[in-house]
Structures are given as C-alpha cells and as structure tokens.
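One protein chain is absent from this view; the other protein chains keep their places.
Note that the chains are named A and B in the order they appear, and that numbering of residues resets to 1 at the start of each chain.
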Amino acid sequence: MTPQPIVDARAVHKHFGTLHVLKGVDLKVAERELVFVIGPSGSGKSTLLRCLNRLEEPSSGSILVDGIDMLDPKTDINHARRRIGMVFQSFNLYPHMTALGNVTLALRKVAGKSRAEADRLGQAALERVGLADRAGHTPGQLSGGQQQRVAIARSIALEPRVMLFDEPTSALDPELVGSVLEVMRSLRESGMTMVVVSHEMGFARNAADRVVFMDDGLIVEQGPPAAIFEKPTQERTRAFIGQIQRH
Amino acid sequence: MTTWDRFLDTFFNGKVMLKYLPDILWGVVVTIELAILIVLSGLAAGLALALLRSLAIRPLNWLIIFIVDLFRSLPPLVIIVLMYFGLPYAEVSPSGFVSTWLSLAFVLMAFSEEIFWAGITSIHKGQWEAARSTGLSFGETLMNVVLPQALRLTIPPLTNRTIAITKGTALGTVVAVSEILGAASSAMSNSYNPSPLMMGAAAYLVLFLPVVVLARRLERRFAWKR
Partner (left out) sequence: MEAMIQTFFNVEIIAASWPIVVAGLLNTVLLSLIVVPLGLFGGLILAMLASIRHPLVRWPLMAWVDFFRAFPPLVLLILLFAGLPFAGLDLGGFACVAIAFFLNTGSYYGEIFRAGIESVPAGQVEAGRSTGLSRLQAMTYIILPQAVRNVLPDLLSNTLEVVKLTSLGSVVAVPELLYQARQAQSLTYNPTPIVVAAIIYFLMLWPLVRLLSRLENRALAGRR
C-alpha cells in the first residue's frame, strides 16, 4: 500500500475567460518530496500552484491536500490554507508591520495563539531563516533577500504540511538569491514537502526529487532531475532545456 | 474723530463686543458640537459604506455609488434647505441643528467613502493573496492587512475634505442655528453694528486656522514618504 500523497490534484482545468490555461493536470506529491515545476512562461505552472490553495478557483477537477477536499464548499478554506504555506515572487510582506508582526499575524488570528505564544513561535521561525536579529525591522528596512526569508518564516511558523513556492527568487538581485535558496535547502533537509515553481535549474538539479515540465497547460514530462535534464524523452522538453542551458 | 477712530468705533466697538461676547462664545460651542458630530458620524458612515462596497455585491454597490454621487453633486446648502424647509411637508420637522448636522454628515460620508474606497482598491492584490494564503479570512485580511495601509494613504485627502465640509457648519445660519455666524448675524442686527461679525470672523480663524496649518504639515509629511 502506497502512503497517501500530501497533494493529490486530478484533472484540474482552469479557464480565464476564453483562455484555457490548465487543460487537465494531474499532480501527486508525496510526503517529504520536493517537486520542481518548470516550463516556459504562460505554461500554467503558477496557475496550477495557485489552484492548489485555491487562490485561483479551478474550473473543474479535484484537489486534495493532506486529505482535505479543497474544492468542497463545506471545507473551511481558511483553516485548510493555514496548512499550506505559500511564498510569492514579490514577497508580499505587510509593509505596515515589523518582520515579527508579519510572521505572527496569522498565528494569532487563525491559529488562535496568544500574543506571547505567537511572538515566541514567530521568533523561532525567524531564527530558522537566520533573521532573529531583524524581528523589529519593517519590510522597507530589509533587503529583498531578507524580505523573502521573512515571507518564508511567515509560512513555516504556521507549521504547514506542504509549502508552495511561486518563483521565490525571480524578483531578487542575483547576489541575494543564494541566501533564499539556502533557507529552502535547510527546509528540505528538515523534511518539508515542497512544490517549487522556479527557474533556478541548479537548485532543481541538486535538491529536487522530481522535476515536472509543463507546457501549454499540460504536464508534458516528469521524472528525476537527472533524467529530465540529461535525457528528456519529449521534443518540447528537449527544446526548453536546450534553450535555458544556452543562457 | 478721525476716520480711523470712526472705523474702529464701527467695526471694533468695545462696548458692543463686550455685550455680545457671551453670544459669540456660545456660538463657538454650537459650532464645535456640530463639527464633532459631523466628523464622527460622517467618517464612520463613509468607512462603513466603503467596507460594504468591498464585499462586491453588485446591486448593493450600485446603490452605494448612486448615494455617494448624489451627495457629491448636491450643494450642501440645497440639502440643508430641503431637509429643513421640505421635510416638514411630510410631517417630519428636523430642527435646524439636526438638518445641518445630518446634511453635512451625508456629504462627508459621500466624499470619505470615495476616498476610503480609493485607498482600499489601491492596495496591491499580493497583499490580499499573502494574507489569504496564511488562512486569514476576508474580513481579517481587510481589517488587519488592507485597511491599515489604505488609511495611511487616505489621510491627506481626507483631512482636507473634512476641513472643507466642517466649515460648512456656517450654513446652519440659513436654518436658524445659532452657531458662530448665526449668533454674530443676529447680534449685528440687534446692535446695528458690525463688530459682532468681526468677532465671529475672528472666532472662525481661531478655530480653523490651526487645523488648516496642521493639514498643510500632514500633506508635507506624507509627500516626503512618497
């Protein structure tokens, strides 16, 4: 018997008006697995990620996360989302709050912790991303890399079952990318289940369990990084890999 | 008597001023009462409408937009006159004080709703998404994440608009409210001397000049942060 996957998405379709962005995507993610999603822009990879925690409403299909039916109207979506961390390309930190305030807001409002308890957990989360000494800073006083690490702390403080990364390093200056990848690597080592949409192929190669290549709203090919990067079976995959490696 | 003495005797007559000082001071109290009521109820109603509008219920939003447009289009004096002279025909007779208060509160409601709403919609979509992805509900996100940022943006335009509308308390004179202008006008016709009017004018300056200067500072401060 195979263990129950953390993420189990089946036949997910998404239309934006006349645009058919997802054309029936199936994706399973096992516990402790790091799945890396790559593909050209407009291939639907970000949309897929955003459907998983229902920031986008899928047009049809089914999505189970940690056994919870995300599309069931009876599901308490806010409660479910607490267990699904999300990290955005543009960080989306709350500019009017300190780093600690950013991390503790949902702890207090969703997890129902007292302020003292939330502060303790928030401080611990900031510690994990190496920013314990920046707790009192506002986002405007932090570098892009530090902001993104605070955003990661905001998610992990809620002890998610899975974390979704939507191009977490694309908005960063090159010299700041490393610190964020470092945090992601340590998360991976602690056994966090992760789905990552990113262009950081080096990171994919040595940290991912599985690479999923999407194009035109469909999963074209998936497998271990070595297989996808060295011996892709599909022509479209080969073209895409060839293109990014030339850069 | 020189011309200057005559001028002083007419416009700054000590005896007249002393006699009507209590009336003017009482007028100041009425003006302040009106101003506080208008600002509190107007801004509260404006914020409430903006929050209602964020629920995005279509027919409700059309209604809100219509009400806001209506009170932005009508001159405040027309609304006051309509309430005070018109409503009695329907067996409702609000006093001049109530007519002035409600009319200006409606006007401030309309203007502040527009400003609050513009503030709310100017907050980036990513803020909503980040908060919702951590499990915060719509209401919690609005209250804890979006509104605090929106309110900051709205402070300068809101201050200016609030001052402009609060100055409208002087319109109460038209419907027999004894606020500053009303008190000064009746004192003037009783004494056949414009000195009370000069006192009234001075009272307005004392009340509003600090607020205008403060508003200028606020605007500067927020301009720097841009």
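As a working rule, a residue touches a chain if its C-beta (ideal position, glycine included) is under 8 Å from a C-beta of that chain, and two chains touch if they have at least 3 such contacts.
Here the structure is a predicted model, which means the values were calculated and not measured.
Across the complete structure, the visible chains that the omitted chain touches are B.
Considering the whole complex, the residue from B:Ser41, B:Asn61 or B:Ser185 that touches the absent chain is B:Ser185.
As for the chain not pictured, it touches chain B at residues 7, 10-11, 68-70, 72-79, 81-82, 85-86, 89-90, 114-115, 117-119, 121-122, 124, 153-154, 157, 163-164, 167-171, 173-174, 180-181, 185, 188, 193-194, 197-198, 200-201, 204-205, 208-209, 211-213, 216, 226.
Assume only the chains that are shown with their structure count from here on.
Centre-to-centre spacing of chain A and chain B amounts to 48 Å, using the average Cα coordinate of each chain. Residues of chain A that touch chain B in their complex: 53, 55, 78-82, 84-86, 88, 90, 92-96, 105-106, 109-111, 151, 154-155, 158. Residues 124, 126-127, 129-137, 140, 144-145, 148-149, 152 of chain B touch chain A in their complex.
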